[in-house]
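Here is the structure we will look at, set down as structure tokens.
Just one protein chain is left out here, and the rest sit where they should.
Coming up: chain A.
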Amino acid sequence: MATLETARVPDAGPGPAKPDAKVARRERRNWRQYVGFTPAAIVFGVFFIAPLCLIVVYSFWQTKDYNLVPDFTTKNYATIATTDTYIKTLGKTILMALLATATTLAIAFPFCYWLVRYVPPRLQRVLFLLVILPFWTSYLLRVYAWVAILGDNGAINVLLKNLGLTDSPVRLFLYDTPGVFIVLVYLYFPFAALTLYSSLDRFDWSLLRAGVDLGASPMRSLVTILLPQMKLAMVTAGIFVFIPILGEYVAPEIVGGTNGVLMGNLIANFFAGYLLPLGSAASVLIALVILVLLVLFRKGLDTKDIYGS
């Protein structure tokens, strides 16, 4: 089938052998058109790739009397692998990121679906602005606002007390894992919503009509027609949310207390305690988790590229 296609459309792929001079000229032009990337390449090289390499190198060094010593060792990784708390925290961080990402998507998808499908365009823009609005306020302010909501004298506890449900403040939310979870979902919801919204906004809703016309119930149409076409957007949104959550340490620091500690807090503590190699090793582990995930998702997407030209 594939050969048949290419045979029928000969000019679809790269053409057969062309004169060498032409190829050379084209290649030179190809090289030139990447010149525009230089500023970005410098910024990324100096501020991203170089530090990353440095971290990888540090993770194999050691400290002696609070000083970094360039002696190769795998001790740092061994320490993390054999220390119960570290392994548990890493596992907990991954689990937290997965759950928070899933929850964020599960809230953002219906929200965007409803917004795009049932809300008139003008109101859509207003409502969406409200979603984006938190981006314009300070991150810290938003996290501390949650302390006010979840805290001992926060909105939830005052409400519970006034309803007569409790006498003493409920500490379940603040300074524990559930609080971190709630705040993370809140913080990253706009990222997911933005991605899903732009994708849903481009969706051709007449396809659902066609699905119903062909005998699918409205719900079945959503599952068999809309969702498969949202796969790319879901994965993109998921990555946008998952990766920053893996590295989060401010929110757990402020609302998590001692029980809500995530990997980010450990790394911050390592660095604060001049344990640079250990912190670097932990960072590399997080980066590896992300790398593996990205490769997996890319593979899953490439085979069925939805927006193939």
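One rule holds for everything that comes next: contacts are C-beta pairs under 8 Å (C-beta built on N, C-alpha and C of every residue); 3 or more make two chains touch, one makes a residue touch a chain; residues count from 1.
Just so we're on the same page, contacts and distances are computed from a predicted model.
> As a check of understanding, state which of "Sarcosine oxidase subunit beta", "Cytochrome bc1 complex cytochrome b subunit", "Spermidine/putrescine ABC transporter ATP-binding subunit" or "Formate dehydrogenase subunit alpha" is the UniProt name of the chain not shown.
"Spermidine/putrescine ABC transporter ATP-binding subunit"
> Considering the complete complex, identify which of A:Ser198, A:Gln229 or A:Asn269 is in touch with the unshown chain.
Hidden-chain contact among the options goes to A:Gln229.
> Looking at A:Thr38, A:Asn67 or A:Ser206, which makes contact with the chain not pictured?
A:Ser206
> Touching the left-out chain: which of A:Thr73, A:Ser138, A:Thr166 or A:Ser217?
Only one of A:Thr73, A:Ser138, A:Thr166 or A:Ser217 touches the chain omitted from view, namely A:Ser217.
> Against the chain that's been left off, what residues of chain A make contact? List them.
The missing chain touches chain A at positions 1, 4-5, 204, 206-207, 209-218, 220, 224-225, 228-229, 304, 306, 308-309.
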